[in-house]
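Every protein chain but one is kept in place in this view of the complex.
Right, chain A next:
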Amino acid sequence: MSAQIETFYELIRRQGITRRSFVKFCSLTAASLGLGPTGAASVAQALETKPRVPVIWMHGLECTCCTESFIRSAHPLAKDVVLSMISLDYNDTIMAAAGHQAEAILQETRQKYKGQYILAVEGNPPLNEDGMFCIDGGRPFVERLTEMASDAMAVVAWGTCASWGCVQAAKPNPTHAVPIDKVIRNKPIVKVPGCPPIAEVMTGVITFVTMFGRLPDLDRQGRPKMFYSQRIHDKCYRRPHFDAGQFVEEWDDDGARKGFCLYKMGCKGPTTYNACSTTRWNGGVSFPIQSGHGCIGCSEDGFWDKGSFYDRLTGINAFGVERNADQIGLAAVGVVGAGIAVHAGITAVRQLTTKPRDNIKTISSDPTNPNAG
């Protein structure tokens, strides 16, 4: 690998992709990134002139669903080009190199492209027992992660694991798995949550970063605004049924057959920021709600610890029993109501059994008094 990196355009032409396909790819990318009418030209320009940004893709505690999603990106160019661009450098799941050879790439990239490469992280580091629950290349993953991050230009947190912790961080979190921003504090991080994130969202983000050499605009929670500024619910095609009040009440009922809203079946679309209802999955074929199952909120923080996926009201685990807000509220109202009944009873008994106090004149019973009442 030489320090003089070829451009994206040179690379794809070398791979036999036509100029026409390249221009199509540029327009598509510009559109999916929401770059506006002149976007295609700036994408093309960036890809033709700027040297490729090296990408290192590391894996911590994870299930590899992010990589699986990524390699299924719909647009063939996005897949071939972006993927080859990355595997050239480092992704231990899909690259050709192995063992010491692969390890050498990491150090080489770190030295040669100090402050210039992108670190993409899939999965997260467990911290308990000095990180021994995830050993990668003979060392705790957390050490290698912070080492590679220290010389990176920016960090991409792939998926809910790297962004929020995901199921390996579920209570009681025995390995103390933490999202990567808990251990990488001095680098800009873009979070691309989802379990896994949508392929087009992943390629969109990585294309943006490698193309423009900076992170896209991020929201309050560090997610790229272009893909995470609306909820599933905002663009869901079943939304008219929600507004009308037409719900699936039970699996396989008439409403389910008619494609009514899955709100009562615990759909988390109203609280989930992701692009599923617009981009959809597997090349736009479908997405969970379209195939009749509610959103489980897989791109949201803590989605794994919020009770059943099939409950509308979130389960609250208090004193070892799981109840929802209405059950807790009604129980409290019951207790208070009973308390008041008892209190009123005692009050009445005491009123009846004690003599009227002579220092208190009950004036309301005096019709001649103008201030009565």
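Keep in mind that, in the parts below, contacts are C-beta pairs under 8 Å (C-beta built on N, C-alpha and C of every residue); 3 or more make two chains touch, one makes a residue touch a chain; residues count from 1.
Keep this in mind: contacts and distances are computed from a predicted model.
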Listed names "Probable Ni/Fe-hydrogenase B-type cytochrome subunit", "Oligopeptide transport system permease protein OppC", "Pimeloyl-CoA dehydrogenase large subunit" or "ABC transporter ATP-binding protein", with the criterion being the UniProt name of the chain not displayed: "Probable Ni/Fe-hydrogenase B-type cytochrome subunit"
Option from A:27, A:42, A:116 or A:246 whose C-beta touches the chain left out: A:246
Where the missing chain touches chain A, by residue: 164, 219-221, 225, 229-231, 234, 240-249, 255, 260, 263-264, 268, 270-271, 297, 300-303, 306, 312-314, 316, 325-326, 328-330, 332-333, 336-337, 340, 343-344, 346-347, 350-351, 357, 359-364, 369, 371, 373
